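Scroll down for the structure; my scribbles are underneath it.
Here the complex is missing a single protein chain, while all its other protein chains stay put.
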Amino acid sequence: MIYMDYNATTPCDKRVVEEMTPFFSGRFGNPSSIYTLARDAYKAIEQARGRLAKLLDCNTNEIFFTSGGTEADNWALVSSAFGLRNKGKHIITSSIEHHAVLHTCQFLEKVGYEVLYLPVDKYGVVDVDVLKQSIRNDTILVSVMAANNEIGTIQPIREIADIVKSKGVYFHTDAVQVTGKTPFSVKEMGVDMASFSCHKLYGPKGVGALYVRKGVTLPPFLHGGGQERRKRAGTENVAGIVGLGKAAEIAVSEMAEEEAKIRALRDRLEQGVRENIPEIIVNGHPEQRLSNTLNFCVKAVEGEAMLLHLDLDGICASSGSACTSGSLEPSHVLIAIGIPEIMLHSSLRFSLGKHNTEGDVDRVLEALPNIVEKLRRMSPLWQ
Amino acid sequence: MIYMDYNATTPCDKRVVEEMTPFFSGRFGNPSSIYTLARDAYKAIEQARGRLAKLLDCNTNEIFFTSGGTEADNWALVSSAFGLRNKGKHIITSSIEHHAVLHTCQFLEKVGYEVLYLPVDKYGVVDVDVLKQSIRNDTILVSVMAANNEIGTIQPIREIADIVKSKGVYFHTDAVQVTGKTPFSVKEMGVDMASFSCHKLYGPKGVGALYVRKGVTLPPFLHGGGQERRKRAGTENVAGIVGLGKAAEIAVSEMAEEEAKIRALRDRLEQGVRENIPEIIVNGHPEQRLSNTLNFCVKAVEGEAMLLHLDLDGICASSGSACTSGSLEPSHVLIAIGIPEIMLHSSLRFSLGKHNTEGDVDRVLEALPNIVEKLRRMSPLWQ
Amino acid sequence: MDYTEKVYDHLKNPRNMGKIEDADGEGTVGSPVCGDVMKIYIKVKDNIIEDVKFETFGCGAAIATSSVLTELVKGKTIEDAEKITNKDVIAVLGGLPPVKMHCSVLAESGLKSAIADYKGKQDNDRKRQGG
Partner (left out) sequence: MDYTEKVYDHLKNPRNMGKIEDADGEGTVGSPVCGDVMKIYIKVKDNIIEDVKFETFGCGAAIATSSVLTELVKGKTIEDAEKITNKDVIAVLGGLPPVKMHCSVLAESGLKSAIADYKGKQDNDRKRQGG
């Protein structure tokens, strides 16, 4: 099997699983309890917090563990909105956010907030001038993702943060896709809040974190017990958090080397695709793009049909985000960057990771052109 | 080590861990993706759903996985409240709920809802007459827990559900403590929604479920991707859900036997405590009580001091709920059942589980009286 | 979402895929903007569908249902072919994922449209022959 869908999810690093396992049956205490067994679990969580803080370049007490990127996004948006409702009800985001942000914004619209969805250019970069002009007195939050999951475009977060914060408005970024792929310092970027998800960096699914800069007032989203310094209730996913810590530690020490290797493979794949498949459009920014991501549209061929054939050849890829694979709507990201309607259902995404090899790339380059040719022969849209 | 804090959390059953482990590094697909690896993960989730449905006695499509009991409680309350805000803003709950319900109610009060906290009798049983008289035209939800985590009292859920539903109002129950300890059929009980948490039944922390009866309209709480039939966004905690399924399956087949065994041990402990420690008050209902729970107040001795000494003797217990161990406020449950103020800081909870033995009970009965005696000698409140 | 083995079989080896240059009837349904376009060609002799071919731009379900449809249709009379519904196609495939049910309607419509085209041409011929 050749796995090239690392933006959807990643396998756990063996070292991560090894570190997690003792916390299921042996070191199973509830971190809120008082006895030695429980304090051990508590300390393990704090160690994980320290490790993640190193990866993100922040203080340990600025990190709050969640059940994943989606909860972190919901928390940042919903609780900011409710917490600041007396200041205003205007929120700004981009039109290419992950659904965890977009659908949360739509929920907020339903309960009385006004949301502006910033346009992006053909590469998927947010229009900073429109942003500048759009911040109003009643704007309470701006949320722009650090890197897009489908096309990989990286936003000028530092520049956006400067603009937003000069107006005294909170700035949140969905940093789920950037974390562990390339260095990202929340401090240098100057963001107020940032969302993370563990399963994108070789850790388990169902655990993530929200960075909340010291000084930012964000009410809780999950109410209940006093966990996470009374900011996020619920018995902690101890094993998952330990896994997140280990994954972060590994990323700190190995990310730079992996990134260079993965970028070379991705470039080899991109060049091969360009050379061997006629009539394609490569999506995303040519340089400001995640080093592992290649997204392109294949004229006259439908995405799912390609994916199924790739699967039959033992190759795992995606036609966009994992969440929309099951759905029939075209990608809002491709629409936003202006892909012609007739190409919207023809996208393919390869996202590489640390287990990929040159051999993998070459096998994909062997399989894919044949699949495209077969499907084009079948297509009423191909001449 | 003698662990008698199973109401706080439980160790994972080895069979649960065994079944979870492959989903970290090998069977790691994102259930929303399209290829074989991902469909395997999807099927694993659906198998778990089937297993949990058997334990709860409901249909598989009535189960939605969450990040734990706290999220399930928050979802049921917050989304019911927002979804039904045009019908009314009155909510009824009990005064002895878990903080996951109580603090969520307090949040709802802050954003404009009115909440009635039902009184309970000295055993912790909800006053059904007050409930009957309190349901108004604008009441949108009643939430009463199935069994209390601190004192173990089991509520007459069937009776309450009948009353609530005869008025056309939704009824939610926090069934976190009852699940896996004693049979509990959501269908027979006639509830509309019920919360569950996996780490209370020998499964991992950070995963749970909300039962939503077919026909009940409950908007999503976490917004984002289309997971869980568009009701609960976020990449699924696949390994955790698989663990939950296995834990449920084990409970179905072994619960009855375990319950009888555990009840006998608890009764032995209770009798021993009553015989060997003067001036105690046993809390909770004499019969309608979780078979594993023993909660009592020890005159003139402070709870944490007892817990620390028990820990020094290798015994893990609690002074109430795990979430409040770190806090300094007396238990709202003990206040609600009318424990005298002077005894509020003197509670101790032993909650037994399937790994406990008669030897464990006897060792606790050896250690505890000495601890109490030592602390009473030190206490200015003991004559 | 989960396709049956049958669906994969038709994906791998689509039956009757391609064009019929001198088709007696031809139907096109769907739109590239919606993500699915299907073209059905039929060759009719003595009221019997002697040959049938399809072209499909669409998802796995769209491809498999058009492939199955052509198998069901071949050799049938026009009247019998008209009775074929998406349910028959789904039955052959052993089911489709709920989100994909609608795709099967496409194949049924494609066939209906090809038959209508054939009948229209027949009428014209008859008219031209002075009917």
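Letters A, B and C mark the chains as written, and numbering starts fresh at 1 in each.
Simple rule for what comes next: a residue touches a chain if its C-beta (ideal position, glycine included) is under 8 Å from a C-beta of that chain, and two chains touch if they have at least 3 such contacts.
These numbers come from a predicted model, not from an experiment.
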Which shown chains does the chain we cannot see touch? A, B
With respect to the chain omitted from the figure, which of B:Met1, B:Val130, B:Ala256 or B:Leu312 is a touching residue? B:Leu312
Among B:Val301, B:Leu352 or B:Val372, which residue is in contact with the omitted chain in the full complex? B:Val301
Given A:Ile34, A:Ala146 or A:Val176, the residue that touches the chain left out of view is A:Ile34
Against the chain that's been left off, what residues of subunit B make contact? List them. 300-302, 304-305, 308-309, 312, 325-328, 330, 341-342, 344-345, 377-382
Identify the residues of subunit A touching the omitted chain, counting contacts across the whole complex. 34, 39, 42-43
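The rule is simple: only the chains that are shown with their structure count from here on.
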Please work out the Cα centroid separation of subunit A and subunit C, and write it as a whole number of Å. 41
Taking each chain's mean CA coordinate, subunit B and subunit C are separated, in whole Å, by 56
Two or more other chains touching the same residue: where does that happen in subunit B? 34
Could you pull out the residues of subunit C that touch at least 2 other chains? 1
